[in-house]
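Note that one protein chain is taken out, while the other chains of the complex remain in position.
Letters A, B and C mark the chains as written, and numbering starts fresh at 1 in each.
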């Protein structure tokens, strides 16, 4: 029902809803593969470049802890310590959720930009295409008009030729 | 830092981060104006149509409670009751956040659909435009060819006419 | 199952596990009767004398809130605000529980003192009583010894008297 957190490596973004995940004290989360790849190279957060050299800076967490784990994880601690841990874990979740939301909004705005870019291209395309069509139609019309004139000319010439032919016949008969 | 909840009336979606907001036991939240408009008409949730006739079904909450309110809101209650209330309030928030995320994804998919629709239209447009241009260019070419023929015809006729005119002159001179 | 909080008026100490109770921002709790009696006189905490003149400084809380109240009490608030309220309510409970425990320990130490006082009194009593009995027994023994001597004296006198009586009879007979 809740949102899934996602591996903070932008090229990965695997949904983290089962098995284990790697969390850092700088509030980032990674899938096990990305964490292994990254932390084998250096103890530096691949998301924010914080140095992670202390104990508990990098922790592999079971995302679906057993009932026994849930019962004993914080047992024995004082209420204020329990609430402190609980508040920090919730802040981690809301931070990730907020980042995810920002990421979604960034994707949306990216798509909006791409869409309006495409709309502009469409308008240019339509304008260019209409301009070409208009030019071609004008050319066609001009050609048709010229053709008309030319055909009239041909027609006139044929008539003149016929007339001359008639006159010539008359003269040759005599 | 945290995400803002938004009025669940889709036509409103006002960010709820200050002043008061109206929350319901069916896990919806509305800005004061939308709540007043809606609940004056009927005690029915405008988001999910749940009947809200019990006490505490509809509550107006101060989104930035005072320090004194924070200190005394749940004081005197047993730890299990405190945790119950706290868990329900967090579930409310995660439900709203999840719904908001779904809404964002819906908007994104809507925009994706619109984008690919536009892309298709662009292709149709390009195809149609190219087809029209091709047709027009063919017409221009055909017309230019016809014109060529017609001009040759005119030219031939003019020559024939000139020849006949020559023959006629010779005959008339005699 | 949990401990009951108790009215902080030492003369009352009513268990607060049903109905309503009055809580203050200075972390004290009172039964409704004690609160009404006290706060009608002055807006000052009867436990610690803090001035309680602000809104929400004195709140009457339902100790067994309804399901609807539990669902809507903190809904709409941000996770950090929810956790803040929750932590303060738990601190209130642990403060009261700790105070109650101190009170119990104070009562226990009071009873321990009273017990060792009584033990001392018992020893004094036993010593005094033994000393008196010893004195009296010594007196009895002394008296019995004196009596013995006196009785021997009586016996001796009786014998002397008898002897004298015999001598006298002899002389009078002659």
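Everything that follows uses one rule, which is that contacts are C-beta pairs under 8 Å (C-beta built on N, C-alpha and C of every residue); 3 or more make two chains touch, one makes a residue touch a chain.
Note that this is a predicted model, so its numbers are computed, not measured.
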Chain not shown, its touching partners among those shown: A, B, C
Sole contact to the chain not displayed, among C:33, C:54 or C:119: C:119
Missing-chain contacts mapped onto subunit C: 1-3, 79, 90, 94-95, 97-98, 100-101, 104-105, 107-108, 111-112, 114-115, 118-119, 121-122, 125-126, 129, 132-133, 136-137, 139-140, 143-144, 146-147, 150-151, 153-154, 157-158, 160-161, 164-165, 167-168, 171-172
Residues from subunit B at the interface with the omitted partner, ascending: 79-80, 83, 86-87, 90-91, 93-94
For subunit A, the residues touching the chain missing from this view: 2, 5, 16, 21, 23-25, 27, 29, 54-57, 59, 61, 63-66, 68-86, 88-90, 92-93
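Please note the rule applied: only the chains that are shown with their structure count from here on.
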Same-residue or different-residue interface between subunit A and subunit C, half as cut-off: same
Cα-centroid distance, subunit A relative to subunit C, in whole angstrom: 79
Between subunit B and subunit A, distance of the C-alpha-averaged centres to the nearest whole Å: 15
Residues of subunit B whose C-beta touches two or more other chains: 2, 79, 90
